[in-house]
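Accompanying notes for the structure given below.
Note that one protein chain of the assembly has been removed; the remaining protein chains are unaltered in position.
Our next item is chain A:
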Amino acid sequence: MWLEDVRGRERGELRARRFEASARARRAASLALSNRKEFATPHHGAVNSLQVDLTEGRYLLSGASDGSAAVFDVWNATEYEAGFIAKHRNILLVDKQHQNGHRFAVSAAVWYPVDTGLFVTASFDQYVKVWDTNSTQVVMEFKMPGKVYTAAMSPVATTHMLIATGTADVQVRLCDIASGAFTHTLSGHRDGIMSLEWSASSEWILMSGGCDGAIRFWDIRRAGCFRVLDQSRSQLGKRPPLVKSAVENDHTDSLGPSPSTRSSAQKRAGISKKSSPALRKIQNLTHGQMQQRLHPGLSSSQNRATAHYGAVTGLRTTTDGMYLLSSGSDSRLRLWDIDSGCNTLVNFEAMRLQTGKPLQLAVTEDPSLVFVPCMASIKAYNLWSGTTFRTFRGHYELVNCCYYSEQDQELYTGGNDRQILVWSPSTPAFTEMEDDDKTLSGADEDNWSD
């Protein structure tokens, strides 16, 4: 198949992009536990977070439950075992022994998106620290009001360098590296925040998933959230229908105007005309509810729509920024259309997900596969149909995080067994014997013959 593709490329039948896309897809489909690469992890606790840097795709940053963070070089191995198995040791390690290191578990470790000179770690000791990679020193630290579950920086940011942090407190805080202070506090969630994700298309849009089961979209230039994802609002298919069928907004949205270009006064007049006797009666009946004054385009903080029946434990957008995947502690994975805010009703087959910890999901670039850590294995699902593509079993204990490196088509996973495993496109066995000087034709050769 490779040969045919190459020949097609030679003759000009296959375009360069097509060739590349089909090569990537083929390699992604053949992922298996790597037999030529491994990481020697120095961690003494569960690996909670993994990320390869976005500029070069060369350095892997991992954060663990023993308060340590380590950096590995993914391309060059530090030593070779048995001649061809590459062993990668950590280049850098910061742990409890470090004078400014974290004292409790590191829950998230992310690179500074612009270059690998800085990285950010967030920990259960309520601190978010910014480190200089070359000198391994803490440059800046931010104190949070609760255990920090997650931290994220926008990969497309050009005008700001804000770290979004989610803690056990109900507010999302944005910390600024340039000034060293908190710039924003976003309120709206009713419980702690377990997962955060910046939008892949806009540097101002942030998505947060909370323990109350809601997913909120925030535009950080304004004061409130402009959308709350509701699992009962759904669309049948990848694209929303052209004719807007009567999607009835619930009445909490009608208390405030829905995002539209019409003026808010006109909209409120329209609603009151429709249901004025009922509205008056409601106001007589429910004394506890206050009428909230809202700006146009903002969603009420009393909007109690939930995206999951439990906590939202993981969020991931596709790289084109059009779809959002969310995993919840109700053991469901949902695919949302970001543009319309509807649930696309893709049913990902039965899985049991960890409920207490934030999970890290991964999506391939031509969004075709999503990798989800399910208990002690990682399941790869087809994104659009929800069928299980493959189950990767290799970890001895629960898996917490996975990261798919688009450049090498490799999947890195970390779990409670303190290991970071590498899953790479499988190569046929005979090419391993590189120092074998017999000329073999792989087709008619087996492992026993001389």
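Simple rule for what comes next: a contact is a pair of C-beta atoms (placed from the backbone, for glycine too) under 8 Å apart; a residue touches a chain by one contact, two chains touch by 3 or more; residues count from 1.
Just so it is clear, contacts and distances are computed from a predicted model.
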item: Name under which UniProt lists the unshown chain, selected from "Annexin", "Trafficking protein particle complex subunit", "glutathione transferase" or "MADS-box domain-containing protein"; value: "MADS-box domain-containing protein"
item: Candidates A:Leu3, A:Ala16, A:Ala181 or A:Ala350 - the one touching the absent chain; value: A:Ala350
item: Which of A:Val130, A:Leu186, A:Leu359 or A:Cys374 contacts the chain that the document leaves out; value: A:Cys374
item: Contact set of chain A toward the excluded chain (per top definition); value: 213, 232, 234, 236-237, 245, 248, 250-252, 275, 277-279, 281-282, 285-286, 289, 304, 306, 309, 330-332, 345-347, 349-352, 374-377, 385-386
